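One structure is given here, and the rest of the page talks about it.
Heads up, one of the protein chains got dropped from this complex, but the rest are sitting where they should.
Note that the chains take the letters A and B in the order they are written out, and that residue 1 is the start of every chain.
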Amino acid sequence: MATIPDVELRGVTKRFGSVEAVRDVSLQISRGEFFTLLGPSGCGKSTTLNMIAGFVDPTDGLVFLRGECVNYRPPFERNTAMVFQNYALFPHMTVWDNVAFGLRMRRVSAGELRRRVDEALEKVRLAGFESRFPRQLSGGQQQRVALARAIVTRPAVLLLDEPLSNLDLKLREAMRLELKALQRELGVTTLYVTHDQSEALVMSDRIAVMNHGRIEQLGTAVDIYERPATPFVASFIGTTNFLRVRAVEMWTDGRASVVTAGGLALEATVGSSAEGDRLMVAIRPEKIQLLSPALTDEGFHRGVVVHAIYLGSMVRYIVALDGGEEIAVDQVSGDNAVTWTKGNQVAVRLSPQHCLLMSDR
Amino acid sequence: MPVQRMIKRALPRAAFTLVVMAIYAFMFLPIAVVLVTSVGASRYLEFPPRALSLRWYQAVLVKDWIEPARVSFNLALVSAAIATLLGSAGAFAIVRHRFLGRDAIAALLHSPLAIPSIVAGVAILQFFTVVGAKWLLGFPALLLAHAMETIPFVTRTVSVSLLGVDRTLEQAAMNLGARRWQTLRHVTLPLIKPGLFAGAAFAFVISFNNVNLSLFLVRPGVITLPIRIMNFLEFGVAPVLAAVNILSLAAVLVVVAVAERVGGFTKFLYGQ
Partner (left out) sequence: MTGTHDALAMPAAVVPRRSVPGYLPLVLPPVAYLVIIFVIPLALLAVLSLLRHEAGLIVNQLTLENYAKLLGDTYYVRVIYRTLGTSLAVAFFVTFLSYPVAYFLTRTRTTWKPVLVALVLAPELSGVVLRTYGWLVILEPEGLLNTVLQRLGLLDAPLKLVHNYAAVTIGLTHVLLTFGVFTVMASLQAMDPTLELAAQNLGANRVQTFLRITLPLTLPGILGSFFLAFALAAGAYATPAILGGKTVEVMSTLIYTQLLYILNWPLASAAAVILLVIVLTTLMLLGRFGARRGAVL
């Protein structure tokens, strides 16, 4: 390995009694990277974060910060900085004292402390709020104080635990970009925990999708959206049609010929998890082409529109294919908004590159 | 008939308010009576007094009253301090730790509340006598017994406060580099301060006014103010007692006001 990663987990497992909250998680986060743990509530992402911060000790496996094993080392000796979901601002301290807390604990000299606190508050655009108490601030301002309090200590890794989930939608969307810009400017290694797929896609360099304590897939936003490895990843991020597979023939070029449960013959791309005897084909609604039945030739399937749902910028058609399977197809709304209506005959093209073969776990 | 309807609606409410006011009057009647008697000039009990005077307050300023007052004040202060230390330690243990026998220990810490204090007083007197520690009677025995009696109050208020402290605040402090004792000093203690002072103030007041334990544990020369008043009452009602009572109430009010000033414990009573 050329450089030592800022954060490394090796086979980390956490059991609470008989419940396995985190199972055999391994990952590496390099200097300056924005890394996201994405998953539904209870998937183990927060426990993983807490093991890095030192609030929870792993049952098994090793945690490294900047190449040093920190298992059983107390939180205050780890140089991580966390932004909590509820911000955890000290209610009895002013904004200034909250931000200065970490530096005071590190016995930073008075002059440098003043300079760094000012700088941090400047960075989050809260200069002038020093003597306010947390309860006198709005949710967004509190969030920024929490951020300033974390970055001022120059941590090895910045840990963010669903920091935007308590903000309203508009503010949340604005803060995503602001947070990402700040992270890039500071170059601080960041581990972000969220259940919100769009947050993860917008901000992250890499994403680990977690489910039932396990990492289901680890990759860039494009990897995860375009080439989901498991049905869980495919359905958790965006919308996906699943077609059950009855028969399959895999070829050496990474393609497979598939017959679905409804009798549809398809060409599909073989995904990394395509093994075992229960397989399915996943295809995203916006990757499917919908055409007039007059244009059909080889490679198209016939179907009937069952529902046309107008969603503003796009229209979602539910199409019943000849074999009886129903799939969702998204089309950008055209000149007269809805192109097809219920009962229309249509032709559907499922291109092999977008049909992903995966095992149905 | 809106007027009639208004009267019909307002009448029960007015009657109810009147009843409540009467109960308030009942609560304050004896205290008011003592206050008025204390400034009467006559040697005999008169109500209302024919002339006003502060002579009974002057009469209090003798060793016979100052000495018991001093004993009671010191006793309340020191026993409250002991109860606060022990009760808080217990509260931290039962709120912040999970261990075998935790429920039993919580029950033990609250048990002095469930036992009539007169029974505890008898038991402690007999215990010190039987184990040959009769020399403890007087201030040391009073101190030990009063602290025992008030531990549950501190345990209770500190437990409630601690349960209200968001654990992520302590995690945040440690995450920012604060060691355990620094977290305690800078985050936890300031947040539970109202509960801590509420418990200490309760302990002080209860000790200062205690009769049932002190009854058995005083000795000639070391007597608390309530017991001194009780003994005096055997010879009948005298206006000087009114003055003593009012001054003793004033002392308690001063201490409570100081505790409020320093610790802001009403925040605890009324919920932040």
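One rule holds for everything that comes next: a contact is a pair of C-beta atoms (placed from the backbone, for glycine too) under 8 Å apart; a residue touches a chain by one contact, two chains touch by 3 or more.
The model shown is predicted, which means the values in this text are computed figures rather than measured ones.
Enquirer: Out of A:C69, A:A127, A:L177 or A:A265, which residue would touch the omitted chain in the full complex?
Expert: The one listed residue touching the chain not shown is A:C69.
Enquirer: Of B:L54, B:A123, B:L163 or B:V262, which one is in contact with the hidden chain?
Expert: Once the missing chain is taken into account, the touching residue is B:A123.
Enquirer: Just to verify: which one of A:I215, A:V248, A:V315 or A:A328 makes contact with the chain not shown?
Expert: Residue touching the absent chain, from the options given: A:I215.
Enquirer: Specify the residue from the set B:A81, B:I105, B:V160 or B:V222 that touches the hidden chain.
Expert: That would be B:I105, which touches the missing chain.
Enquirer: By the contact definition given up top, give the residues of chain B that touch the hidden chain.
Expert: Where chain B meets the chain not shown: residues 12, 16-17, 19-20, 23-24, 26-34, 37, 44-45, 47, 85-87, 89-90, 92-93, 96-97, 99, 105, 108-109, 111-112, 114-120, 122-127, 130, 144-145, 147-148, 151, 155, 205, 208-209, 211-212, 215-216, 226, 229-230, 233, 237, 241-242, 245, 248-249, 252-253, 256, 266, 269-270.
As a working rule, only the chains that are shown with their structure count from here on.
Enquirer: List the centre-to-centre spacing of chain A and chain B in whole Å, with centres computed as mean CA coordinates.
Expert: The computed centroid separation for chain A versus chain B comes out at 56 Å.
Enquirer: For chain B, which residues are in contact with chain A within the complex?
Expert: Answer in residue numbers: 166, 168-169, 171-180, 182, 186-187, 190-191.
Enquirer: Which residues of chain A touch chain B in their complex?
Expert: Going by the criterion above, the answer is residues 53-55, 74-76, 78-82, 84-86, 88-92, 101-102, 105-106, 149, 153.
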